[in-house]
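Structure record follows, encoded as structure tokens.
As you look at this complex, bear in mind that one protein chain is not there, while each of the others sits in place.
Up next is chain A:
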Amino acid sequence: MSLIRMSSPHVYKANSTANVMRLVMLAMLPGILAMTLFFGWGTLIQIAWAALLALGFEAAMLKLRKRPLGFYLGDYSAIVTAMLIAVALPPLAPWWLTGVGVFVAIVIAKHLYGGLGQNPFNPAMVAYALLLISFPVEMTRWNLPFVLTGEGWSIAPFFDTLGVIFGGAEPVFFDQFTGATPLDEIRHRGGLTTEEAWRQSEVLAQGIGAWHAVSAAWLMGGIFLLYRKVITWHAPVAMLVTLGLISSMFFGFDPDNYADPLFHLTTGATMLAAFFIITDPVSSATSNRGRLVFGACIGLLVFIIRTWGNYPDGFAFAVLLMNLAAPFIDLYTQPRSYGHSRANKGRGGNS
């Protein structure tokens, strides 16, 4: 007879991978809705197409690796990867671009490294980085937000968008309908100061609200994940604070040459990455202190890449670089274990 008195709660619900992935998908809904609202049907079509492909590749790889199909297909991890790729791509990206991305993520970055839980790199970011360096033209062709073009919904109804993504026909409205993202505008503004760029660029002057709204939606999803304890606050907060601090510092010293911190925090992939990418339990640091370091380093790298690098947004590269460093961070941030007076640091620790 057991004499151990247990305190409440007495009923647990096992938190399976499938459960976590379902919550992540739920948390992505506001962001996806906002992107659809401001950038058209493209995002939804990309998500459906990417998820379909991801399931297909996942099934094929599981079959080749002689793993149980139902068990792994039912955990939704492939679909979450597909959704992350789909929302990171330009909404009007051609079908094969998404296809190459999903193939690289699922087959190369996930299964060749040993499948779910074994991948040292975030699959969605591997795919994004590969696409960005391979197809720079397609990857930087974002459509303008609808607040800017005004009659967006009538220009790009559902079936036309479908045709642009899957059809071979050259879209007539690409020229008037696509343009640089705010990050592009700031990065490639020529000799203008930041303020002049703001005044001259349509996207910056009028369209920035769309990016703010999408970022706010991702933030909402992130708070939901925090509330449900799917992720911890450490990595996102460290990343956002670092990015905010360092951009304020540069903006404070030289506002003509550097963008303001709000701009850095609310454009590009900042919010999406903060809550959905760098919190990946597999490829990031494991301890809470490790996550603080991990997040802070990503914030720093992103600022460096955005400001002085060749690519307008640097999240994919920053995340991949820090994925590489995650085991090293883990080595030096082990928490003190029970019964030991000091934490183990590095390999030679004896306590």
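Everything below uses one rule, namely that contacts are C-beta pairs under 8 Å (C-beta built on N, C-alpha and C of every residue); 3 or more make two chains touch, one makes a residue touch a chain; residues count from 1.
The definition used in the following text is that contacts and distances are computed from a predicted model.
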item: Which of "Tricarboxylic transport membrane protein", "ABC transporter permease subunit", "Sulfate adenylyltransferase subunit 2" or "Ion-translocating oxidoreductase complex subunit E" matches, in UniProt, the chain that is not displayed; value: "Ion-translocating oxidoreductase complex subunit E"
item: Sole residue of A:55, A:108 or A:262 that reaches the chain not shown, by the stated touch rule; value: A:108
item: Residue among A:95, A:135 or A:332 that touches the chain left out of view; value: A:135
item: Touching residues (missing chain, whole complex) on chain A; value: 100, 108, 130, 133-136
